[in-house]
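One protein chain is absent from this view; the other protein chains keep their places.
And then subunit A:
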Amino acid sequence: MALDQSFIGRTYPPSPPYEVSREKIREFADAVGEPGEIHRDPEAAKAAGYVDVIAPPTFAILISMKANEVLVMDPELGLDYTRVVHGDQTFVHHRPIVAGDRLVVTTHVDAINSRMGNDIVSVRAELATESGEQVTTARSTLVARGTATEEQA
């Protein structure tokens, strides 16, 4: 079924804060094979000019993906999440994420399209500190495969 176009431009209320820990950064760096001490040793990070260990470039996904569930699971939008695959992903880092950050996420629906039988939702997650400092913008497209053709069949 074609998705409700009136969702374009919608902004969901901010998520509860996600507290970035040194240990989660270390786990994530291990998982993607980033070897740097800058992800593990606060002293190495300070020597490089950061206040604490910094997150690898794609770490924000674990915060944005969780926050985007408000949209994916929104029954009014009606996205069939069992058919959703990740189409693309972009991160813009206004500054690196560091341990100790408490980040709130605001999820925006930037676009809704149908192409080749797929419903495609462009989502933007804005990660900011509780005091409003912009940290990371995470854009993704979520593709619900085949959901747009089913209705025509």
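What to note about this one:
Here is the rule we go by: contacts are C-beta pairs under 8 Å (C-beta built on N, C-alpha and C of every residue); 3 or more make two chains touch, one makes a residue touch a chain; residues count from 1.
Methods note: contacts and distances are computed from a predicted model.
Chain not shown in the complex: UniProt lists it as "MaoC dehydratase-like protein", one of "TIGR00659 family protein", "Sulfur carrier protein ThiS", "MaoC dehydratase-like protein" or "Membrane protein". Of the options A:17, A:42, A:57 or A:117, the residue whose C-beta touches the omitted chain is A:57. Among A:34, A:101 or A:119, only A:34 touches the chain left out of the display.
The chain not shown here touches subunit A at positions 24, 27-28, 30-34, 36, 38-39, 48, 50, 54, 56-58, 61-62, 65-66, 85-93, 96, 139.
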